[in-house]
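Below: one structure in structure tokens.
Missing here is one protein chain; the remaining ones are kept as they sit in the complex.
In order of appearance the chains are A, B and C, and numbering begins at 1 in each one.
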Amino acid sequence: MTRSISYAHAVNEALSQAMKQDKNVICYGLGIPDPKGVFGTSSGLQEQFGSERVFDMPTSENAMTGIAIGAALNGIRPVMTHQRLDFFLLAMDQLVNNAAKWHYMFGGASSIPITIRLILGMGWGQGPTHSQNLQSWFAHIPGLKVVMPTTPEDAKGLLLSSIFDDNPVVFLEHRWLHNQDGNVPENPSFRVPIGKAKILRAGTQITIAGMSYMNIEALRAIAYLQTLNISCELIDIRSFNPIDWNTIFNSVRKTGHLLVLDTGSETCSVAGEIIARVSMEVFSSLKAPPARLALPDIPTPTSFALTKYFYKNAKDIVAEVAKQLHFDLPHEIPELEKKCPHDVPGNWFKGPF
Amino acid sequence: MTRSISYAHAVNEALSQAMKQDKNVICYGLGIPDPKGVFGTSSGLQEQFGSERVFDMPTSENAMTGIAIGAALNGIRPVMTHQRLDFFLLAMDQLVNNAAKWHYMFGGASSIPITIRLILGMGWGQGPTHSQNLQSWFAHIPGLKVVMPTTPEDAKGLLLSSIFDDNPVVFLEHRWLHNQDGNVPENPSFRVPIGKAKILRAGTQITIAGMSYMNIEALRAIAYLQTLNISCELIDIRSFNPIDWNTIFNSVRKTGHLLVLDTGSETCSVAGEIIARVSMEVFSSLKAPPARLALPDIPTPTSFALTKYFYKNAKDIVAEVAKQLHFDLPHEIPELEKKCPHDVPGNWFKGPF
Amino acid sequence: MPLIDSKIAIELFRSISKIRIAEETIAERYGENKMRCPTHLCIGQEAVAAAIGIALRKNDFAVSTHRAHGHYLGKGGDLKAMMAEIYGKVTGCGKGRGGSMHLIDKNAGFMGSTAIVGGTIPLGVGLGLSIQLHKTDQVSCVFLGDGAVEEGVFYESMNFAVLKKLPVLFVCENNLYSVYSPLSVRQPDRRQISNMVAGIGCVTTQADGNNAPEVYDLAVKSLMKIRNGEGPVFLELFTYRWREHCGPSYDNDLGYRSKEEFESWKKRDPLVIMKNYILKNHFGTENDLDAICKSVVSEVNDAFIFAEQSPFPDKADLSGHIYSEGC
Partner (left out) sequence: MPLIDSKIAIELFRSISKIRIAEETIAERYGENKMRCPTHLCIGQEAVAAAIGIALRKNDFAVSTHRAHGHYLGKGGDLKAMMAEIYGKVTGCGKGRGGSMHLIDKNAGFMGSTAIVGGTIPLGVGLGLSIQLHKTDQVSCVFLGDGAVEEGVFYESMNFAVLKKLPVLFVCENNLYSVYSPLSVRQPDRRQISNMVAGIGCVTTQADGNNAPEVYDLAVKSLMKIRNGEGPVFLELFTYRWREHCGPSYDNDLGYRSKEEFESWKKRDPLVIMKNYILKNHFGTENDLDAICKSVVSEVNDAFIFAEQSPFPDKADLSGHIYSEGC
């Protein structure tokens, strides 16, 4: 059965079903059992599965990552959560030097089935140290898997796949998606495979490869472009390690045009990698220079007045498509104006974080 | 006056001259004052400048980075050294959340003039945790500067520029360059500006953008290609943040061909970024798909038998050039065979690290 | 009974009032949705900020955490620049880039607060190192919470500060919680943070963080030792946050802490304790104190007006100051 639930609910359901399916699944992180339940994603889990399997932790990101790895060496499948990706910078040693390499460097003797949920912030003054989108860092490290679901369905399906994957998986959740609703199968055996992109909208004139919240903006842009009879194909990259090159290449072969959307800074981004590979592998199909829309190489500012120019939205996407396909746009596009301030996901959001 | 000295000596001279020029320059790191002096790069400094300004440190990479930042807030110019980049993964929080953002997030009120020397390993069984080349991570972070000199001259000139730059600079030294000799000006006011690439060999048919030790392999490849009347332009990227796009773009405009060499893993590499930008910005100049030669997305193996296939060398470069320019190569190219085992920089090297 | 004269007592009262009133006003007006950033109020904990701030010299350094308003103001930070920063204005102490969690006022020796738990601890130690190198008699003060003690960087920083006998005053506000998590889920049973830190080799003391004269007295004595070259001192000060971890409201309805606990701490209001201390010692009258409050209220109002009326940064400001030009 499928019903419409929020992204946060879908994450919560995946966690709960995984813990039911396998008693080796445990779940911890700062605030996991607290009254807010990490934006609702972990609510009720401690009540359901007890404080041995669901627990809060000291503010010790690096050791707690190593502890997950150690537990995984003896059959546990830890799911660790951080309310902001930025905090997890403290744990790069354990993630990169241990988790990512363990299986390879011991010749396959052990594997590290851990899932690390990292929530990305944005808006309402999250500022420089509460809003980083470092997916390209993770994608750069051999031995990690990296996913970043956009829809509630994928949130559930990819989280279940991550938890039951025998490798370390970095699972990236955009805070602005938590309240988005979507149809999600209730079935606990539902899975979305890691490593497959998803065509969110089929189209013919340009390939837009998007990720996470940028796909929401892309869908708005595409709806508008449709009114101009421009047909875009939107690919949700979803998995950054491995990346589903075939789906991307095939689309570009068809459309001859590529625009990549990234939620992170531009230089050395995943978007750059996609443009590089497409340029190397399907060069002859490209009818125009590929383009990318990512954050400028600037630390995130806090002020409402500055984030307005910092983040990209549907209007920017439409402008890029127009530039690449050489058509003109009206000066004002009221259909693309957001119905709420630019720094909140909806009018319901009133801070503080 | 210019004389021929080793890369390690050039680093040592830069440190010593910087400390002489400015009493606020200090120098610390594990083993800095020890008998080996970090491959000779810090030898004699403690004797010369005293143990207040030149000191060993606890194995506390993260705090010691934050301590550098704090000292820098009050006018000190710390140079911190790590014998392997891999150890510095423990300090990503301080580097990225503090050093890189401090100037911006406080509206320019403070600056962080620190230099972090990271030595990259390779060969003789350095293996998965002693050989990582994460330049693309650093290049991805706004607010950092990142350099990776190839020649002794640049080692000195860029290190002096890094130390006297008011921003955090990540200075990447490849272990296999330490013993390379080259002409270096003795003058203590010698500087090489950060942010400028350098044309190591002018040429017409293909642009090879290389970095660090890969440039040494490229020079061997180019010398051989010259015997086939193939003319390559070799650009030493040198600076990864900022990247000198003009030099690269102008070269590609001239040659119409691009091969990028990287010492790190392929996906989301600096090489990928260069291919992406070239594809976006000088698309119409490209006569063939651009290419890159980087490490495969595999943790570094230790065995002599495996590193042979893992690392790239002059032969691989020649093969890529031949592929892109469509000419045939002889089956064997004795001129390109190394005179020593593939896992050492020269026959003088006998381990252990 | 600590030796505090009337001048200091009045200063303490004024500082506590200022922090209290500024933050109460933030809480009141947060709902207007003009302060658009996460905001961590220290109401209930003001005595520490006031007492340490007054005990420190102006040219001493301080660094702080996400919950920094009090430390910033206590150290003499510019109230207008802080409010403008929270409003995201270009007149803010960080030109609007940092918000509530990133405050700076170098004129007051307040070198920066950041939002990563434990993130400024080594910076404070590094400032201590710079003082040692420059051979001045300044002190660097590190404000931190009980949660920050769990970060490895705290331990590494302490080790280095003790190793090098650096002039650092560590001020740990133990308010029993890290967000909604009590100490019991984060630190071992019967752990006394100060004892643990003593094990690392640092001089430590515990005190009542709601009693400003007591904290002031302790700080003065500690600073004397530190300036004497005796190495770092660590103070564990017990106190309590009244409102929610982040944001303007009370959150006792959430149930993560008991009403009794809350009430017992609220009864020991640092402002009231300070007031009674002054009255008891005849350092001032009710009228004197009312006058101080009034002047603080008008100072705070001015700061809000300044913040509201200041311009926002404009588009060009976005890309300024990414790099420092000096080289």
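Quick note on the criterion: contacts are C-beta pairs under 8 Å (C-beta built on N, C-alpha and C of every residue); 3 or more make two chains touch, one makes a residue touch a chain.
Keep in mind that what you see is a predicted model, and the values were worked out from it rather than measured.
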Visible chains in contact with the missing one: A, B, C
Checked against the full complex, the residue among A:G37, A:G70 or A:G256 that touches the missing chain is A:G70
Among B:N24, B:T41, B:N62 or B:S162, residue touching the chain not depicted: B:N62
Which listed residue, B:N12, B:N74 or B:T129, touches the chain dropped from view? B:T129
Out of B:D86, B:E233 or B:E273, which residue would touch the omitted chain in the full complex? B:D86
In the complete complex, which positions of subunit B touch the hidden chain? 30-31, 34-36, 55-63, 86-87, 90, 124-130, 296-299, 301-306, 309-310, 343, 350-353
Give me the subunit C residues in contact with the hidden chain, please. 150-156, 159, 162-163, 186-191, 195-201
Residue ranges of subunit A at the interface with the undisplayed chain: 24, 26, 52-53, 57-58, 60, 62-76, 93-94, 97-98, 102-113, 142-143, 145, 161, 164-167, 194
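Basically, only the chains that are shown with their structure count from here on.
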Using each chain's Cα centroid, which is most distant from the centroid of subunit B? C
Rounded to the nearest whole Å, what is the centre-to-centre distance of subunit B and subunit C, using the mean of the C-alpha atoms as each centre? 42
Could you put a whole-Å number on the gap between the CA centroids of subunit A and subunit C? 36
For subunit A and subunit B, let me know how many angstrom lie between their CA-based centres, rounded off. 31
Can you pull out the residues of subunit A that are in contact with at least two other chains? 62, 86, 90, 127-129, 296-299, 301-302
If I count partner chains per residue in subunit C, which residues reach a count of at least 2? 92, 94, 96-98, 102, 114, 116, 119, 152-153, 322
